Every structure is written in structure tokens, then in C-alpha cells.
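My structure is below; once you've seen it, I'll send some questions.
And now, chain A:
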Amino acid sequence: MKIMRRQLPYILTSILAFVLSYSGETKSIFVGPSKTYKAIRPALMAARDYDTVFVEHGFYKEGNIVINKKIVMLGIGLPVIDGDKKYEVVSIKSDYVVFKGFHVQNSGFATLNDPGGIKVYDATGVVIENNVLENNFFGIYIQYGKKCIIRNNRVKAYGVEEQQIGNGIHCWKSDSLQIIGNNVQGHRDGIYFEFVTHSIIWCNISKYNIRYGLHFMFSNDDAYINNFFDSNGSGVAVMFTKNVIMYSNTFKNSTGDASYGILLKEISDAEIRGNRFINNTSALFLEGANRMLVHKNVFNGNGWGLKIQANCMDNVITENNFTGNTFDVSTNGSLVLNTFNNNYWDKYEGYDLDKNGIGDIPFHPLSLYSVIIENNPIAMLLYRSFMVTLLERTEKLIPSITPENFRDDRPVIKPFDL
Partner candidate 1 sequence: MIELNNISKSFGKTQALKNVSMHLSAGKCFGLIGPNACGKTTIIKSILSMVVPSTGNILFDGKNIEGEVSYKNHIGYMPQIGRYPENMSIKQVIDMIRDIRAYQGIEDRELYDAFGIDQFGDKKMRTLSGGTTQKVSATLAFLFDPPVLILDEPTAGLDPISSELLREKIIKERQNGKLILITSHLLSELDDLLTDIIFMQEAEVLFNKSVVALFEETGEERVSKAVSKLLKIKRA
Partner candidate 2 sequence: MKGITKFVIADILKNRIILFYALILGVFSWSIFSLEDNTSKGIMSLLNIILLTVPLVSIIFSNIYMYNSAEFIELLVSQPVKRSAIWTSLFIGLAIALNVSFLVGIGIPVLLFVPFMTGMTVIITGMLITTIFVSIAMLCSILMRDKARGIGFSIMIWLFLSLIYDGLVLFFMFQYADYPIEKPMAIFSALNPIDLARIQVLLQVDVAALMGYTGAIFKKMFGTMTGYLISLILMLLWIVIPFLISLKLFNKKDL
């Protein structure tokens, strides 16, 4: 008991301290035209860690708003925060901030300090959810973020030129991010990853961005799944990266000179599975890509289905559907270090006498004319003329220019149900 008595004050003070710092102090602060706080900044001044700030519908133009406490910011009825085209609109500089339900617009436009609609500086566990970002230089910008969640935001800008607009969701030197269900339009790159690891990009829509729908550099061990990329200037680019998983994405309408469904440059150990490539100038472009698995994808109506440069090796292309492409495959060399197997090619004209679903003669997916065009692009002018058809037929019978061993030995007869 003596001990007990001696210790009691300590226990009591620690309980007191606990209560003081927690239950009594977590309060809700209301901001709105008819509330105590008419503006956000004073409310933030008054707030302390673990408080919740409710912001009612209204128009708030207060320069740069900095959140440097662990608080929850909730917009009610989508209040507008305006950066007056001069400031970074919202800066999050604390861990565990939740920022939800705002319409953030008109950030400053500058190329030096990259102002963003919402920018996260060196923080862990930030949640940015259900916001609308409109006409900002960068939409959502995360640097040195960890375990942040960016979910269900609509990010929209009206960029015209690449140099005069930033990226929609820009992540730099971060780890374990979740980018889910966002919709990005009209930025330079829709989603941009540089030095971001262990992250997932899931169910996003990225359309009409000037450069890439998704841009990925030096970002290892990431996955992007079920995203939809449409009509971006040059499609999707993944460069200098290892261990990427790309499942079930759709890449559409990237047409133009140097436009790709996906551009893969210096990539190794990636899985590309179950994606749909539709109506791109080049659906999948591989340069310096090694040990990739291209499996169960659909290549439909592209200019070139697969452009595989001669410096790619040990890639396996199997069980894909190639339909309605102008050219299924093209390459720039004669070395073949990749494996094509069990794909469906709508240009295959062989037969299947033993009815096992596999064509009895191999298919050469590399057409003569795609090789000619690779070296002499203007020759496209003559494509599908009678003479060129004759040339192609001859080449099919007696391959002379295209490498003989560039072939699918087991072309399937019926397309896969993908």
C-alpha cells in the first residue's frame, strides 16, 4: 500500500494529462457564413491536433491555406477554395490529415515551385478524398509521402501546351500510396510517378491529358490495375522500372506520331496481363524490356499491335488476341530473342486438320511490309495496293527479308474469350 500511495499522484497526473490532451480537447470547429468562423484560416489557427473542421458550402479565397496539424477537414456541400491564380491552394504539412469534400480551384501557375491544388509535404497517412480539383497547375502533388490514400477525386484542367500545365496526380519519392478511383483530365500527365515504390493505382480514369495518361519512372514494385486510359496525347509510359504489374487496364485512342498504348522503356520483370489495347497507333512498344510476360491481352484495331525492338529479350508473348490491327507485330532488327506462343492472330490463314484448336503450320506475325515501313515510313502510302499484297504473299511463302524464326509455332484457331 505504501508503494501504492507513493505512486498515486503520478498515476493521477498521468490520467489527468491523458484526459486533458484527449477527450476534453477534441472538438468540432465549424466554418461558414453563419458560423463562428467565417474563414478557414482562423479556424485552422484555433484547431489543435485531432480536431475536426467542418467547412460549409461557400466561397473561400484566402491565399495559401496550410494544414500543419493532424486534423480532419470536411467540406459540406462542396465548398470552394480558390487560389486566385496566385497561390498554392492547400498545403498539407502534417501526418494523418484527412481532407475531404472540397472544390479546390485556380492555383497559381508557375514552373519554379510547382504550385498545386493540394500539395502534401513529407507526410504519412494523409487521406485526400472526394474532392474536385479544377484548373490548378498541379492537381494533387505528393512529395515524400508515405501510406497516403488519394481516392475518388476529380481532377480537371484545361491545358493546351505541355510546358504550361502540371500533372494531375503527381507523386515523387513516396512509398505505399493508394491512388484509387480518381478521374483526371486535361493535365500534362494524368498520373505521374517518380521514385514511388510499393504503390497501387487502381480503377482510375485518365483522359485527354496532353502527354501521358500515366507516367512512371524509377518506380519499382508497383501495380496498376483496372485503370482506363483514353485519348491521351501519347498514352502511357513506363520507364526504368522493375517489378511492375499491369492488370486489366484499358488503353484506348492514343493516336499520333510517337503515341503508344504503353511505352515500355528499360523495364524488366513486369507482367502485362488482361489488358485491352484499342485503336492506338502503337499499342505496346517495348524497348530494352526484359523478362516480361505479355499474357491474355487484347490488341484490337491498332496501327501496330506490338512493336518490339531488337534490344528486348526473354519476353514471353502468349495467349493474346490480335485482331483488326494494321500490323500485328513489327521490329527493327533480325535478332529474335523473344517467345511467341499460343496467340490468336486474325491474319493467320493456316489450317487445323487434327482439330486440336492449334494451327498445324506456324504463323509469321512479322509482315514484310511492316519491316519495309520501319525503314521507309513513306511506303505506307502504298499499303494494301495490289502490288504490295503480291509482295507480302511471296514473302509469306518464301521468307527472305523477315527473320524465319520470328514466328508463333502454335497459333490458336479461335480467339480467346477475353
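These made the cut because all candidates are chains of the complex that A comes from, given by their letters.
Everything below uses one rule, namely that a residue touches a chain if its C-beta (ideal position, glycine included) is under 8 Å from a C-beta of that chain, and two chains touch if they have at least 3 such contacts; residues count from 1.
If you're wondering where the values come from, they're calculated on a predicted model, not measured in any experiment.
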Of 1 or 2, the one touching chain A somewhere in this complex: 2
Touching residues on chain A, where the partner in the complex is candidate 2: 255-257, 259, 279-282, 301-304, 323-324, 326-327, 346-347, 375-389
